[in-house]
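Here the complex is missing one protein chain, while the rest keep their positions.
Entry: chain A
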Amino acid sequence: MTNIKMTVNGKSVSGEVPDETLLSEFLRENLRLTGTHVGCDTSQCGACVVHVNGKALKACTTLAASLEGAEVTTIEGLANGGELHPMQQAFNDNHGLQCGFCTPGMIMTSVDMVNRYKAEGKELTEEAIRDELEGNICRCTGYHNIVKSVEDAAAKM
């Protein structure tokens, strides 16, 4: 068992968990933050993406114990109170979702993507969005509205 302590969505949290506890399990089971979904268990599908110290990370293959002291943001922590994050708003406005299971991971990856491109001063082209989303699978939408959503949000972020 390991004692872990981290900041999740701005709140300090801690817990004693088996060494092999995954971040996705810690978030979902210990903290009941079930917006982080587990789709493939093997970091292929991207449904579990969260931010760790501001960067996108797949929670289903990350050991919780390796994140001692880290700042974690999940989909539940993205909105500013009642106001949706521009990326959440864009997925909502552009029908960038169907079953919604991939949506939290898509949004977390996309926020990181836009932040990185802005920080580096690079242009986020449609081509770049498609390529950046290669670690996030969606089976419903055909990605058309997802790419549109990211473009929309990028203009507002």
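Operating definition for what follows: a residue touches a chain if its C-beta (ideal position, glycine included) is under 8 Å from a C-beta of that chain, and two chains touch if they have at least 3 such contacts; residues count from 1.
Keep this in mind: contacts and distances are computed from a predicted model.
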Just to verify: the chain that's not displayed, which of "3-isopropylmalate dehydratase small subunit", "Aspartyl/glutamyl-tRNA(Asn/Gln) amidotransferase subunit B", "Electron transfer flavoprotein subunit beta" or "Xanthine dehydrogenase molybdopterin binding subunit" does UniProt list as its protein name? "Xanthine dehydrogenase molybdopterin binding subunit"
In the whole complex, not just what's shown, which of A:Ala59, A:Val114, A:Leu133 or A:Ala154 touches the removed chain? A:Leu133
Option from A:Ile4, A:Leu23 or A:Ile107 whose C-beta touches the chain left out: A:Ile107
Residue list for chain A contacting the dropped chain reads 18, 20, 28, 32-42, 44-45, 47, 74-76, 78-79, 84, 88-89, 91-92, 95, 97-104, 107, 129-131, 133-134, 136-147
